[in-house]
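Only one protein chain is missing; all other protein chains are in place.
What follows is chain A.
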Amino acid sequence: MARVVVDVMLKPEILDPQGQAVQRALPRLGFDGISDVRQGKRFELEVDGPVDEAALARIHDLAESFLANTVIEDFTIRVEEVAEAVK
């Protein structure tokens, strides 16, 4: 079994009110030296069966049509091997 991670971020030119709120809070909380914050979403998809090209194409489709709003967001897809469950 494998895990596919889809990261969705607002496009760089798009205003990110949440990221800005975090960024404004940082100095107030004593964390200096951070000039910008952008906030995104991470989806972890547990895939049944092999993660082959067909599976990735399917995930690309679902990310493009459902997970991300491609008018204002970009997304990236990467495969993450899942270690066997350890007791």
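Just so we're on the same page, a contact is a pair of C-beta atoms (placed from the backbone, for glycine too) under 8 Å apart; a residue touches a chain by one contact, two chains touch by 3 or more; residues count from 1.
Basically, contacts and distances are computed from a predicted model.
Matching "Carbohydrate ABC transporter substrate-binding protein (CUT1 family)", "Fe-S cluster assembly ATPase SufC", "Phosphoribosylformylglycinamidine synthase subunit PurL" or "Phosphate-import permease protein PhnE" against the UniProt entry of the left-out chain gives the name "Phosphoribosylformylglycinamidine synthase subunit PurL". For the chain left out of this panel, the touching residue among A:1, A:14 or A:34 is A:14.
Considering the whole complex, the residue from A:1, A:34 or A:72 that touches the absent chain is A:72. Within chain A, the residues in touch with the undisplayed chain are 10-17, 20-21, 24, 69, 71-72.
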